[in-house]
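Below is the structure I would like to discuss, written out as structure tokens.
In this view, the complex is presented without one of its protein chains, the others remaining in place.
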Amino acid sequence: MKEFDYYKPLTLKEATALYDRYGASSKLLLGGTDLVVLMSDGVVNPDVVIDLKGIEELKRLELKDGFLHIGARTTFSELIESSVVKEKFPIIWEASRFIASVGIRNKATLVGNICSAVPSADSAPALLVRDAVVVAASEEGNREIPISEFFVGPRKTVLKKGEIVTEIKVPEIKNKFGGSYIKLGRYSGEDLAQVGVATLAVEGNKYSVAFCAVAPVPVRATEVEEFLKGKEITDELLNEAKPIALKAISPISDVRASKEYRMRMSGVVFARSMKTSVLRLEGNGPEYGDRLV
Amino acid sequence: MKREINFTLNGDPVSIEVRPNEKLLDVLRDHLGVKSPKHGCGRGECGACSVLLNGKSIRSCITLAVEVDGQEIVTLEGLEKNGLTDLQKSFLKHNAFQCGFCAPGFTISATELLNNNPHPDENEIREAISGNLCRCTGYKNIVGAILDVAKKK
Partner (left out) sequence: MKKLKYVGKNAVRIDGLAKITGAAEYTDDIEFGPKLLFVGVLESPYAHALIKNIDTSEAEKVPGVRAVISGKDFPEKFGLYLKDNSIFPIDRVRYVGEQVAAVIATTQEIADNAVKLIKVDYEPLPVLQSPLDAIKPDAVLIHPDLGSYEVVPWLYPQPGTNIAHVRKIRKGNVDKAFKEADFVLEDWYHVPHVVHAPLETHISVSLFTLDGRLTMWNSTQSPHTQRNIIAHSLKIPHKDVRVIASFVGGGFGGKAGINMEVIGAVAAMKVPGHPVKVRWTRKQEFENTSQRQELYAHIKMGVKKDGTITALEHKLYWDVGASAEYGSNVVNATGFSATGPYRIPNVSIDSYAIYTNRPPCGAYRGFGYSEFHFGLESHIDRMAKMLKMDPVEFRKKNAISRKDKVAYGVEMNPTGIQECIDKVAEAIEWGKEDKSPDPNKIRAKGFASAWKAPAMPPNESSAAFIKFSEDGSINILVSGMELGQGFMTAMAKIAAEELSLPLEKIRVELPDTDRNPYEWQTVASHVTWSCGNAVRRAAIDARNQILETVSRAYHIDKSNLYLEDGQVKSYTDSEFKLPFENFVINGIEMPDGTYRGGPIMGKGMFMPEFSSAKVNPETGQGGHPNVHYTTGAGAVEIEIDKETGRIKVLKAAEAFDAGKAINPDLVKDQIVGGFVQGLGTALWEEVKFDKNGRILNPNFTDYKIPTALDVPPVMIPIIVEVPQPDGPFGARGIAEHTMIPVMPAVANAVENALGVRIKSVPLTPEKILNALKEKEEK
């Protein structure tokens, strides 16, 4: 690993000033489960690392004013341990459980996962179907970005120079709902998703669908949401919906799966997730966190 | 540039100068003589380097040493400071390990699990140790040994 200067600011103000000063030659450090691997491999070689773990105001996880505020320092383990997240944001809870393994989840953060912006980011589909908002701070002030506009390419986001994501805001849903995140990997142990699908069913037959690992960025499948809107979910309807859902994605072949397999599995997992969400909405689905593949 | 970090290691205060690009695993093994965390993959994928950071298991091979300034680190050496733990006794009785290289990492993960959840079921045990790879045993005796402790407590 190349040598670098290490800063651990104690306030956000200090952090934004540092990040503004060092720009592209610096990297922000949260859990480090992605960044330290990239630095060890020599893929990323910053001159400056700014560790955000000293900033108290980023250590936030609370439901306030109709939003769940997930501060940048919040780890996946903390999300899993939170009863608020489990009860009111169960898709985020479920997705968190399927990320890597305990030893990674204890350090990795949701904000870090989103900012790494890999196509297979497990937390992204859950945030997409819950209409999350990314809050970024910089010397210029704060900015709110809908999660659906946040990703622009593999490992690329809309963040501008000097912007630090301070938290993710997820709106509460007042109506009854059910949701699910299904991750298809090569096996049940720690793996990256070959296909990840989150769905949300809200009473009154409103649905949301999002994918990861099957497009350059995690995507929301809005066309199929429109198609399903107002309809009761049946096997027949899902068969009709599948090709519409798949229009949102454009998988590639790589060492983890072929394009064809990803395409086919996206349909299978979409249908399975949707059925699960509806069952959960009705109160008789499998428990959140159960393995459905 | 080197900087001094201070942290608690297995209950004792430690003060040491490190470069920011040094990993916790290397500092523990090469500078502090703590050898139970092992080099397995260097990418946080095998669990052999697991240590407890403020009571939570982390991968010391993808943690910078500077990150633990002011924190508390416990390794296998710390767990057994006052003699064998019930978990270790159970591992011994069950012949839980073969080559033994992964044993310290599994002990860290299982200790964390039992601290948070003294009576896990088999499925919870498997989930909790699924980030620790073992190539020898097929996990049967490791799971059996943890289950034994979970039932007794």
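Letters A and B name the chains as they come in the text, with residue numbers starting at 1 for each one.
Operating definition for what follows: a contact is a pair of C-beta atoms (placed from the backbone, for glycine too) under 8 Å apart; a residue touches a chain by one contact, two chains touch by 3 or more.
The shown structure was predicted, so the numbers you read here are calculated from the model rather than taken from an experiment.
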Out of A:L192, A:I244 or A:L279, the sole contact with the unshown chain comes from A:L192
Touching the left-out chain: which of B:S50, B:T63, B:T111 or B:S130?
-> B:S130
Absent chain, residues of subunit A that touch it = 184, 186-192, 255-258, 260-261, 264-265, 268-269, 272, 293
In the full complex, subunit B touches the hidden chain through residues 29, 33, 35-36, 38-43, 45-46, 48, 76-77, 80, 84, 88, 91-93, 95-104, 107, 122, 125-127, 129-143
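Just so we're on the same page, only the chains that are shown with their structure count from here on.
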Subunit A and subunit B: spacing of chain centres that average the CA atoms, whole Å = 28
The residues of subunit A that touch subunit B in their complex are 1-6, 8, 29, 32-33, 36-37, 39-40, 49, 51, 53, 77, 100-104, 106-107, 188-190
In the complex, subunit B residues that touch subunit A | 1, 3, 19-21, 23, 42-45, 47, 50, 53, 56-59, 62-64, 66-67, 69, 109, 112-113, 127-128, 130-132
